[in-house]
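Removed from the display is one protein chain of the complex; every other protein chain stays in position.
So, subunit A:
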Amino acid sequence: MRDEPLVLGIETSCDETGVGIVRGHTLLADALASSVDQHARFGGVVPEVASRAHLEALVPTMQRALDEAGVTLADVDAIAVTSGPGLAGALLVGVAAAKGYALAAEKPIYGVNHLAAHVAVDTLEHGPLPEPAVAMLVSGGHSSLLLVDDLTAGVTPLGATIDDAAGEAFDKVARLLGLGFPGGPIIDRSAREGDPGSIAFPRGLTAPKDLVAHRFDFSFSGLKTAVARWVESRERAGEPVPVADVSASFQEAVCDVLTAKAIDACRSNGVGTLVIGGGVAANSRLRVLAEERAAKHGITVRVPRPGLCTDNGAMVAALGSHLVAAGVAPSRLDLPADSAMRLTEVSVPG
């Protein structure tokens, strides 16, 4: 389908430098460079380290993406770039580079919303998204429930974390247990050997009174503290810490709350499709529990493969392609990097 738009996407909102190329809904290239190893000893992403790494990685990552897709910048119909939300200095590297590419190759540029891109990426695997849909985005940087009425125009936030992001909770608990960074995959692995019902950790914002004001919001800070208390009491008593059981019980608490609220959001909005994105979407227990609970209510769950759930350039290209196809006007060359970009803005208006 030659007449579908060829769109290039650039992502630098956190610690992954991504360049993706799509034609319509078809993924042609997805090149990625990660600075995750440079952050490991700090137990979390250091913004300045991430920004430096983006600047070093951008040109080579772009070259790999172009080579993989077998196209040149001259062939591209539009360039999309994550404008926000994310780390300000990191975003700015990608936005500046995208402007350089757009200017030099004389192509339109779209500054797009990172969270909307996490939703759009699913179209690369599962085709056009039925609207309305509910999206749950869970990663080290975000934990949100969104109502997607029209991905070209705007997304309605239903709820978000009021403290730590879900992925952040995984990182902190992994560190507490001495398991390493990033925490998500490590806890997932450790949990497989443990009993998820062995320790009753709290489910944040699920008490009846919380459901009034925070029905679709999340809180993981109390859970993290509860895990820390539990582990510390064990240590003080001179007893061994059952790492696998703690991992499994913690993971169960997170996944229980996430899926319960996501299904509730679908049902209360009369929505039959739930899209899950973000790094935590790769969690094996989350996927199983979401499927199980959705099936009971006739809700379809769509989760892109793990490589597309975490931050990447393909998601940005996918959203850009969607905007081009819908005839949305491109952004201007003075588009900002907006670390607090709101969800009501899918792309920076021209």
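Keep in mind that, in the parts below, a contact is a pair of C-beta atoms (placed from the backbone, for glycine too) under 8 Å apart; a residue touches a chain by one contact, two chains touch by 3 or more; residues count from 1.
The criterion applied here is as follows: contacts and distances are computed from a predicted model.
Student: Given the choices "Recombination protein RecR", "glycine dehydrogenase (aminomethyl-transferring)", "Carbohydrate ABC transporter membrane protein 2, CUT1 family" or "tRNA threonylcarbamoyl adenosine modification protein YeaZ", state the protein name listed in UniProt for the chain not shown.
Tutor: Per the UniProt record, that chain is "tRNA threonylcarbamoyl adenosine modification protein YeaZ".
Student: Which is it among A:71, A:88 or A:260 that touches the chain not included here?
Tutor: For the chain that is not drawn, the touching residue is A:88.
Student: I'm checking contacts with the chain that's been left out. Which of A:51, A:251, A:273 or A:347 qualifies?
Tutor: In the full complex, the listed residue that touches the missing chain is A:51.
Student: In the full complex, which of A:97, A:263, A:301 or A:341 touches the chain missing from this view?
Tutor: For the chain that is not drawn, the touching residue is A:97.
Student: Looking at A:229, A:297 or A:342, which makes contact with the chain not pictured?
Tutor: If we include the chain that is not displayed, A:229 is the one touching it.
Student: Which subunit A residues would touch the chain omitted from the figure, given the whole complex?
Tutor: Considering the whole complex, subunit A reaches the absent chain at 41-43, 46, 48-49, 51-52, 55-56, 58-59, 62-63, 73, 88-89, 92-106, 175-176, 225, 228-229, 232-233, 236, 332-337.
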